[in-house]
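Every protein chain but one is kept in place in this view of the complex.
And then chain A:
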Amino acid sequence: MSRYFYYHVIYVGLINIMLFVPWTLVHYRFNGAVSGMAIAAVAGTFLAYLTTSLYLRFPGMSLPDIVNSYLPRGFAVFLNLIGASLWVVAGILVIYSYSSTIQQFFNPDMNPYLFLLLMTAAGVWGASRSTRSVQFAQEIMLLISAPLIIMILFKAIFSPWLDWDAIRVTAGYVRTPPSFISFCAATFVFAGYNTLAVFNRLLPPGTQIRHRWIIPLVCSFFLLVSFFVPIGFHGTVGVAEYLYIWSVTADSMIMEYGFVYRVLYVFLLLYTALSLMFAMNTWHTAMEFIKACHPRHKPKPDQFPVSPANWWINLAFAGLTFGYALWTNEQRNQWVNQNWLIARTFSDVLAAVILGWLAVKAARRKRSPIPSEAASQDS
């Protein structure tokens, strides 16, 4: 069952491009991005091991279920709302930056809200399914995109036009003190484990997540590729000139004998799938956090047909996306992105701390001779 866990790790690792992670890192490339990345790799791996182990101590429970059953109600609702807002913003940011990328590279004359409408419609439909359906849809989409992912990664790394000298020069700046924002941006690549916040419900009791060394290996690889490959293609100086840094990098590769000449279109196709997957997951997770705020909430990961509440909550998310698109522009979007990356890093640590605390609490309760009321809620 743990393969479902690794699907999350992989697509979250890849979606960093849509959240301006490479852009942020590239901006600090001479001022602590590389050292920030090195620290982030260690911290991200540590948090991943810690958080997954802690979730496995609460078999079949999502993060909202855990806080609801061990914490006072008001505090639990407060935590759930924080969680929901962080997750929903992630989906909104990815949908917005993907639709503006598409508008830039496919058809600038197009009404920007039209594509946003298509993306949010798909996102609402996907996210309002039951947790199990979301997980299965994920597996299918990731398997379909896998050949494209592998092709683009290998094409980029083995391209004769990739300038390894530029990469080496930038890597030499590992000696600069790390910058905080690059650290936060880089830890995002490792953040796939967070989806256990809801998908832990589907892991049967006694599941073990084996081969966790995959997380540092694969995520560090994604992080290095998404930072160093654009530098290799656009040089140590030129790379900072681009906003849609990876779209331009994908456009610098060609398939001479492919049915599509420009790799850019294959890249955009791949990111359609990945962005939709990400939006589906984050909105679904945010929805579950919100639903858990209801006093008589019972988790139903296999519900069919889904409750109308799913639809309404996700439609509200879609409305928020449109509101965000109306309010934002390129500067604001980057500001929101960077602050979201920082907030997310803190919430990761916070989640691990809360889970650790509750795990100790749960262990004490089990040991205590008087059967407490929480034990009945636990089942």
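Throughout what follows, a contact is a pair of C-beta atoms (placed from the backbone, for glycine too) under 8 Å apart; a residue touches a chain by one contact, two chains touch by 3 or more; residues count from 1.
To be clear about the criterion, contacts and distances are computed from a predicted model.
Chemist: What does the UniProt entry say the missing chain is called, choosing from "SUF system NifU family Fe-S cluster assembly protein", "Penicillin-binding protein 2", "Ger(X)C family spore germination protein" or "Sulfate adenylyltransferase subunit 2"?
Modeler: Looking only at the record, the undisplayed chain corresponds to "Ger(X)C family spore germination protein".
Chemist: Looking at A:Q104, A:Q208, A:S307 or A:S368, which makes contact with the chain not pictured?
Modeler: Checking the options A:Q104, A:Q208, A:S307 or A:S368, the one contacting the hidden chain is A:Q104.
Chemist: Have a look at A:P216, A:G235, A:P301 or A:G356 and name the one touching the chain we're not showing.
Modeler: A:G235
Chemist: Among A:L114, A:I140, A:L269 or A:V353, exactly one should touch the missing chain; which is it?
Modeler: Answering carefully, the residue with contact to the hidden chain is A:L114.
Chemist: Considering the entire assembly, which residues of chain A contact the chain that has been omitted?
Modeler: On the chain A side, contact with the omitted chain comes from 104-105, 107-111, 114, 117-118, 121, 161, 163-166, 168-169, 171-173, 175, 233-239, 241, 248, 251-254, 256, 262, 305.
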